[in-house]
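Sharing a structure here in structure tokens format.
The other protein chains are all here in position, but one chain of the complex has been omitted.
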Amino acid sequence: KWKSHVESQELYLKHYQLVCSASIVILMQLGFTFLEVGSVRVQFTKSILMKNMVDMILSALMYFVIGFGFAFGDGSASGGFIGSTNFFLISETNISDIHHSSAGWVYHWSYCATAATIVAGAIAERTQLVAYGVYSIIGATFLYPVITHWIWSETGWASVYNPNSLIAPVLDDAGGIAVHTCAGMCSLVACFFVGPRQHRLDRKGKFVKDLPKQNQSFIVFGMFVLWFSWYAFNAGPAILAAGEDEALMGNIAVYTTVCAAASGASYLFISVASRKKLPEPGDLCNGILAGLVCSTSGCSVIQPYYGIVIGSFGGPIVIIVSKLLRKFKIDDVVDAVAVHLGCGVWSALSAPFFANTVPNTNENATFKYKSCGIFTGCSEGWKYLGSNVLLTLLTMMYVTAIITPTCFLLRQCKILRIKVESERHGVDIVEFEGPAYNHDLKSRKSKLFNDT
Amino acid sequence: KWKSHVESQELYLKHYQLVCSASIVILMQLGFTFLEVGSVRVQFTKSILMKNMVDMILSALMYFVIGFGFAFGDGSASGGFIGSTNFFLISETNISDIHHSSAGWVYHWSYCATAATIVAGAIAERTQLVAYGVYSIIGATFLYPVITHWIWSETGWASVYNPNSLIAPVLDDAGGIAVHTCAGMCSLVACFFVGPRQHRLDRKGKFVKDLPKQNQSFIVFGMFVLWFSWYAFNAGPAILAAGEDEALMGNIAVYTTVCAAASGASYLFISVASRKKLPEPGDLCNGILAGLVCSTSGCSVIQPYYGIVIGSFGGPIVIIVSKLLRKFKIDDVVDAVAVHLGCGVWSALSAPFFANTVPNTNENATFKYKSCGIFTGCSEGWKYLGSNVLLTLLTMMYVTAIITPTCFLLRQCKILRIKVESERHGVDIVEFEGPAYNHDLKSRKSKLFNDT
Partner (left out) sequence: KWKSHVESQELYLKHYQLVCSASIVILMQLGFTFLEVGSVRVQFTKSILMKNMVDMILSALMYFVIGFGFAFGDGSASGGFIGSTNFFLISETNISDIHHSSAGWVYHWSYCATAATIVAGAIAERTQLVAYGVYSIIGATFLYPVITHWIWSETGWASVYNPNSLIAPVLDDAGGIAVHTCAGMCSLVACFFVGPRQHRLDRKGKFVKDLPKQNQSFIVFGMFVLWFSWYAFNAGPAILAAGEDEALMGNIAVYTTVCAAASGASYLFISVASRKKLPEPGDLCNGILAGLVCSTSGCSVIQPYYGIVIGSFGGPIVIIVSKLLRKFKIDDVVDAVAVHLGCGVWSALSAPFFANTVPNTNENATFKYKSCGIFTGCSEGWKYLGSNVLLTLLTMMYVTAIITPTCFLLRQCKILRIKVESERHGVDIVEFEGPAYNHDLKSRKSKLFNDT
């Protein structure tokens, strides 16, 4: 009886810690909103604010009603492709299995909402709210849930929790593939179909360097919120391991910090060396966020000092991908593709090189390791790298396969892009009730609405 | 000895978790400040900033010196109406009783400060700082403490912790009555006495639709901070139950999320359907916050899927109450009455319908259940509903009985409303040292003060 008392305490604490982490990840929405508002032109402020709220509302409802069932319901009927039970959290029976519990729902929804919101920034200033709503719904039902089913559910075909996984289990601790590659790829496809903003090209059809971002301070505030929340974002594996690996939480936190700092430093260095000028604060934020994304896939199994290596690739990746997009005239307002796709892929591909060799806790598992590092002397490393490569590619292909027809359909129905009028004068002016800010010291009444 | 070791660990963790939650609830002050600054006209910025700081300072001191004693001191002398021991936290002796411990103080003060700050927004732009200070002091000594004594203290006459409660124990997990109905009612009475802002009526004496809000982004930032903090706000019952109900924390978090999303969705739907136009971002925030308020009273005993039902009332309630206030020419700057009173009451009244049947943990209690749901098949449900109805009404009456003479006195002493002059030109200009913002790129010196 005493033992069961202690065990239920431990289970409670696990739930408590998951919910704490989840709520901090939910605060990332504040960070992204800061970042995105800061990055758009001032006459498009209300539209981006609406997007971020609608994204939360729709992703919560869809993930509650359908998404979580797709993600962690029993997927054996579909061969580990998609779950088909536990919709509405109704069949929650075994709470000691975190992935089927309500705490698990909050935790995964917080990730899912993050994945959904990243796309908002990329296609800002020119996309209709309805179209964005459609992305949120699809993201919270068909994208994030299906990919997480593959790699994190008990019946997923590539999952570390499935002892009969078809391939060596994928190493994706905190969603380098499931969140960042997925959201980044979605942003890329959406950006391609939505097209660049009206004033993004000059008369010769070349990209202008940048459209005016409204508020550099907001971008930095957002980055600091995200940096803080990232510790919770990466903490999942440590919470689940709990007493089995006491130092894991600290290691993850140090690794996360070192990656962020190394990436920021490399961004700053390259930027100053190539431009002979300091980067804009908002751009350095992307350099730091890049490092945080770099840390995701292998956060629980990589020694902190390797963070210097892995993180320092963040800066150059953001710079190069961003230039490539510019070359192909893809207009990504917040560089979401560079940060999340670029570094998400790097995170997934680099992790199997530097990972510690961690035996699979399930002794009946077909594959012996949970992670297996090529550079750290694990002989079967390449097999595990193969899984990460495969899943990264599959995620990119799957997202493209879902988002392409969606964009096409939205475009055909003329609900993808806002009216030319709105784009010329600003959505806030044309479709809302005027500018988002009113700093006129003399304005005593609202001029627009004197009717009751 | 080993057992006592484990027990003191558990007690420590309970204190730790309460303090964590409390500190996150204290962060709500940031959220409310964002929201309120965003909602006022720019020339009233400093005055609202001061209010939010003075509120924190005074409520902390008063709740420390007097309030906590009124709330959780022994109230048997007064028949469970008000406590009269443990002022200054001096008689803290039994720390295993959370409600008498310092952790309990922080936790309840965080609630108390929230209740106090809500009023600030409603009566913004026209109330004197002194008057606001008086509200804070009264709120932190006579309002929140007394009501919490009734429903949450061990000697409270309607408290679930009092086995000899006079009526079936009130179901008010996270303050739908004690915080939101109380603060909302206080806002309503104060708004009535303070009267509308100078420019709120047009020449025909009709309300203009709205005075210009200074910053829509701030309102949304504030809403996201509040959404985050709300998980801590509602977490109390799960922390106190700890190992006895491992899944409770997760259930509360899912329920909170679903309520917020359902309310936001209903607000958005009604708004678009009736206006053929998107709502302002700041207004949608109220739709979301309404859902969060809806979740409070029954958060620990209602199944998450009922959140869709209960939450979806949030949107219409805010819209209707807001229209009613307009009709009665009551000027509530941030719609605090609609959000907190409207949805606080709805939360308190709806909870006894949807609640699970939870037996009272105290076996000697006169009443058998902690909560008892009418729709979920608990035969004595109406008795429990009766308690919630009674306490909601009593809270509204008690607040009115305290605040009405206060307002009257303040008005007689001419310290309720700011000078006509200040209202015309803005408090920041007349009573402070000029506008809150200085974005003039050329301003090298402060023009106003060249003296040392």
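Which chain is which? They are A and B, in the order written, and residues in each are numbered from 1.
Here is the rule we use: a residue touches a chain if its C-beta (ideal position, glycine included) is under 8 Å from a C-beta of that chain, and two chains touch if they have at least 3 such contacts.
Fair warning: this is a prediction, and the values are worked out from it, not measured in the lab.
Trainee: Please identify which residue in B:I66, B:A103 or B:A365 touches the non-displayed chain.
Mentor: B:A103
Trainee: Pick out which of A:V42, A:I270 or A:I374 touches the chain that's been left out of the picture.
Mentor: A:V42
Trainee: Could you tell me which of B:I90, B:A273 or B:V420 touches the chain that is not displayed?
Mentor: Result: among the candidates, B:I90 touches the missing chain.
Trainee: Touching the hidden chain in the complete assembly: which of B:V37, B:I310, B:L341 or B:C372 does that?
Mentor: Among B:V37, B:I310, B:L341 or B:C372, only B:V37 touches the chain that is not shown.
Trainee: Of the residues listed, A:V130, A:L278, A:I320 or A:L409, which one is in contact with the missing chain?
Mentor: Reading the full complex, the residue touching the unseen chain is A:L278.
Trainee: Among A:A262, A:A290, A:V321 or A:V334, exactly one should touch the missing chain; which is it?
Mentor: A:A262
Trainee: Touching the absent chain: which residues on subunit B qualify?
Mentor: Residues touching the hidden chain, for subunit B, are 2, 5-6, 8-9, 11-13, 15-16, 18-20, 22-24, 26-27, 29-30, 33-34, 37, 45-46, 49-50, 52-54, 56-58, 60-61, 64, 88-90, 92, 95-96, 101-106, 109, 129, 218, 431-433, 436-441, 443-446, 449-452.
Trainee: Tell me where the left-out chain touches subunit A, residue by residue.
Mentor: 3, 6, 10, 13, 17, 20, 24, 41-43, 198-199, 202, 206-217, 220-221, 223-225, 227-228, 231-232, 235, 238-239, 242-251, 253-254, 257-258, 260-262, 264-265, 268, 277-278, 280-281, 284-285, 288, 304-305, 308, 326, 424, 426, 429, 435, 437, 439
Rule of thumb we're sticking to: only the chains that are shown with their structure count from here on.
Trainee: Per the centroid of Cα atoms for each chain, what is the distance between subunit A and subunit B, given in Å?
Mentor: Distance between chain centres: 33 Å.
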